[in-house]
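Missing here: one protein chain of the complex. Every other protein chain is in place.
Showing chain A:
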Amino acid sequence: MAAVPQTLEPVKLGSGYNTPWWASALKWGLIAAALALAAYVVQRLVANGSWLGVVITAFILLCILAVYATRRAIPMKYLLPGLILLVSLQIWPIVYTVATAFTNYGQGHTLSKQEAIDINVANSVKEVEGSERFKLSIAVPEGGDVATADLAFLLTKPDGSTYVGTKKGLEPLPADGVEKTDTGKITKAPGYTILNAREANKRSADLKAFAVPVSDTAGIKSVGISAAFQGAPTLKYDAAADTMTDTSVTPNVVYSPKNAYFTAPDGKTLATGWKENVGTKNFKTLLTNETIRAGFLKIFLWNVAFAAISVLSTFLLGMLLALLFNDPKLKGKGFYRSLLILPYAIPGFVTALVWASMFNQEFGLVNTLTHLNVDWLGNAWAAKAAILITNLWLGFPYMFLVCTGALQSIPSDVKEAAKIDGAGPFRTLRSITMPLLLVAVGPLLIASFAFNFNNFSLIYLLTQGGPFQSGDTSIGSTDLLITYAFRLAFSGASPNIGLASAVCIFIFFIVALMSYSGFRRTAQLEEVN
């Protein structure tokens, strides 16, 4: 089959080769299912107004139809699922992270500028001082459609006098025919249809925009469905000058845009800022900031050491145990092996928390058993040791598993040949077993290195990056770049996700570079064999 040129295949399939009916049925059934699913997804996306999503769904569906409904593109039949996964789970997050790194996205900078302007103005609405509260009934003129007709507020002052407020203004409402509850809320008024709670709620959007004008700036607005207050925004947006003016203080303060906030001349900002592109600012900050630069090298060295020692120690222990339990003379291997897997089976974060409490200087098991008084989590070097010990415990079962598998796949005849040639057990291990083992597990060691390089949860659960030295809580003794980036981004008054994205890009390149050189090495190893 494999030797037949691809172009001939349809002909062959069409003439002499019968596809079983169930395979065809299954194929078309699945295609139909994909279609139905896509239709459903598109419907949801349209409802959400996510047009980009609609386009992407349609594109993926077209790809599926083109690849699976026809007899062309045989290789694509195998590749497409992987490609879709690759793009959606790998490429897309990377693109998104890179895009975010060029923005100021973060707390206080999540909205567009227009949204931020609207929110700032809306949040500045204050009750006019000395004004009275009204009892409110929301109504429309009689005969009008409750869902669309112009709104009218039927208002009762605390003294019992009644008014009607429309977008034109406030007028007295003659008491004739008006019925009120004990609290003063109007339940019936001639000429108006009063909305019930649900009808009023349906008009929330209209109510948000609606105010009965009572002066140049102030208006009567509803609070819920039974009260109204007289309020006015204290901020005013000047579109021409692109400034905000605070009218609640004299002289008025003018806020102009600066660093994606409306900022007063004295540096005070309005609470809500907006998201904008900041170009390479985040990268410049990383490269020029003194504290970041000073801390970076120290953290980087520990980061590399942590990842390297972790991989090495877990691998050595795992391999030694695997060699031991691979001995044909040993009885009850299955039992021992399953015991050794246990640390791997327990969720890592539970283990980390348990170890954290075991390392407690005063109450922890480690010091109690060893009669030491080491401040495991409070001393810079002891904390590093504590982390490496915990990671050894967490990591060796994996290496043990991998090595056991690899050892069992090494043919016994090469070992016998070595024995015949007069090699002792140690020599056999060094010259025969190890190289063959490394070919198998080499790439896994690199993967393990990359994983440990970014082992956020272990550090975070055990030491939070600490202990911290000499009044600087931004750089901890056990910080990895990733925990450092986390703190850098989130310890400020406003978490800055743009900056964190920039750090992640740096980390990505560092790991990529190291992994690349590592894979080059293993490739050489393979050639030797």
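By our rule, a contact is a pair of C-beta atoms (placed from the backbone, for glycine too) under 8 Å apart; a residue touches a chain by one contact, two chains touch by 3 or more; residues count from 1.
Going forward, contacts and distances are computed from a predicted model.
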item: Hidden subunit of the complex - UniProt protein name among "Phosphoribosylformylglycinamidine synthase subunit PurL", "Amino acid ABC transporter membrane protein, PAAT family", "Extracellular solute-binding protein family 1" or "Alpha-D-ribose 1-methylphosphonate 5-phosphate C-P lyase"; value: "Extracellular solute-binding protein family 1"
item: Contact residue for the chain not shown (choose from A:G273, A:G295, A:G318 or A:G498); value: A:G273
item: Chain not shown, touching residues in chain A; value: 1, 17, 19-20, 23, 26-27, 30-31, 33-34, 37-38, 40-41, 44-45, 48, 50, 52-53, 56-57, 60-61, 64, 68, 74, 77-78, 80-81, 84-85, 87-89, 92-93, 96, 107-108, 110-111, 115-116, 119, 122-127, 133, 196-198, 200-201, 203-204, 207-208, 221-227, 229, 231, 259, 261, 267, 269, 271-273, 353, 356-357, 360-363, 377-378, 463-464, 466-468, 470-474, 487, 490-496
